[in-house]
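Since the structure comes first, as structure tokens, the remarks are kept for the end.
Showing just some of the chains, left in place.
Letters A and B mark the chains in the order given here, with residues in each chain numbered from 1 onward.
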Amino acid sequence: MFESSRLFLFNLKQNKIFEFFVITVIIVSALEIGAKTYDLSEGTLLFTKYLDVFITLFFLIEISIRFLAEEKKADFFKSGWNIFDTIVVIISLIPVNESETALLARLVRIFRVLRMVSIIPELRILINSLLQALPRLGYVVLLMFIIFYIYAAIGSFLFHDINSVLWGNIAISMLTLFRVMTFEDWTDIQYETMEVYPMSWLFYMTFIFFTAFAFLNMVIGIVVGVMDEEMHKERLKSEPSMSELQAQIQGLEKQIQILIERESNKQPDK
Amino acid sequence: MFESSRLFLFNLKQNKIFEFFVITVIIVSALEIGAKTYDLSEGTLLFTKYLDVFITLFFLIEISIRFLAEEKKADFFKSGWNIFDTIVVIISLIPVNESETALLARLVRIFRVLRMVSIIPELRILINSLLQALPRLGYVVLLMFIIFYIYAAIGSFLFHDINSVLWGNIAISMLTLFRVMTFEDWTDIQYETMEVYPMSWLFYMTFIFFTAFAFLNMVIGIVVGVMDEEMHKERLKSEPSMSELQAQIQGLEKQIQILIERESNKQPDK
């Protein structure tokens, strides 16, 4: 009897209409979050409260169905997306009163919108491919962090007394350098320090060149990596490789060799 | 008789001089629109009024010729460009007096310049290729919208009381985030919220990283897509594929096999 109900839940989970209904509830949940940022009337506020309870319960039921529909319960938590969904649902269950945790609970509710990603396969693939590209960037990011750290240390030592809001300590300096990297009013910062150290434009110039160059290198690295993969995939899929052609031609050679040898054997017979 | 006049119109439509004349009128129409943005003398204003009537009539006649020259009248409206041209011409016919619709009619007249695109084949191809690239981007745009929506919701909840002009509701917040994405005075916004939430730089940093990464992914996706197509096209056009070469080599193998078999049959004969 358990098995038959599991199969029922599995079929329900796979059902297109059910999936469509889940997406609808997620969208409603997203719209509700958006609506709450406006000044609402008393009645609408009460309505969103009931809507909230409904959405919370619906998500609880939906994740229960997906959990119960799984053949091996342990497999359920092997998928990162399932773990993410479960955490979002569980935290939603924490009762929200006017205490200080209300803000936190509200923020968690916003992450429900991310369930859109976990339910639409195309978005899930997109996120996975983004995550796969990350490790490839690991060392470039480390190098960029070292550049930031060194320049922030120099900036703190030299410019600390000029403007402590921008160069007060190494953490603030790194934030200021990130601002310089985005070209956001960076000349204001530069002109300020150039009054004390006239050569400090060298500091900004070299920093911009190093980070731009490292960033460029990163982008090119990804492009080349992605294209290599694409080419490799294509080659594997549809076309025989050069080596296969070579092997076949070598096969031909051996057979012709056999022919020539036989001919040679015949000749002396004559 | 109808057919012969249709053919006359068709030849007129295909005529290079006629086409050149149409482009000239479109350019004159564009220049007139530009000239109207300057303060003009009474006389010139009167002249532009007569010019306007002439252009409107000319476009009406031109589209009539193109419609009548069509063999099957229904085919005419199968082309999106023809529909676009017809709508622009029809709306131009609405009489413009000093009422409030004057502004709208004026705006529609500006879209006449877009007829430049519909008349020059190279621009039409360019626009078509741009439109074809759009669906490929569908899911990346959806993902970017989700990122914007979540960050706008968080921004509204946290920063609403700090600056309601920038973070008043979710729509305004999304506009503010678009501003942050273009790096436009984003540090002013950041410093303002950092006074209340010192860790809010994390909000901006992560947002910039996510959107930049998604944007990068989009660009790379297009580049790879376009290059794949180009390579595929080139391969189809001029060169035999690897598989064709393989098939030919296999043909050779069979023939040599026949030779070897015949030799083998001869041998025992001896």
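By our rule, a residue touches a chain if its C-beta (ideal position, glycine included) is under 8 Å from a C-beta of that chain, and two chains touch if they have at least 3 such contacts.
Not measured: the values here are computed from a predicted model.
Novice: Count every copy of the one sequence in the whole complex, not only the 2 placed here.
Specialist: This structure file describes a complex of 4 copies of one sequence.
Quick note on the criterion: only the chains that are shown with their structure count from here on.
Novice: Can you compute the centre-to-centre distance for subunit A and subunit B, using the mean CA position of each chain? Integer Å is fine.
Specialist: Distance between chain centres, rounded to whole Å: 28 Å.
Novice: Applying the document's contact rule, which stretches of subunit A touch subunit B when the two form their complex?
Specialist: It comes out as residues 30, 33-34, 37-38, 103, 106-107, 110-111, 113-114, 116-117, 120, 122-123, 126-127, 129-130, 133, 175, 178-179, 182-185, 219, 222-223, 226-227, 230, 234, 238-242, 244-245, 248-249, 251-252, 255-256, 258-259, 262-263, 269.
Novice: Write out the stretch or stretches of subunit B touching subunit A in their complex.
Specialist: Subunit B reaches subunit A through residues 139-140, 142-143, 146, 149-150, 152-154, 156-158, 160, 168-170, 173, 183, 185-187, 201, 205, 208, 213-214, 216-217, 220, 223-224, 227-228, 241-243, 245-246, 249-250, 252-253, 256-257, 259-260, 263, 267, 270.
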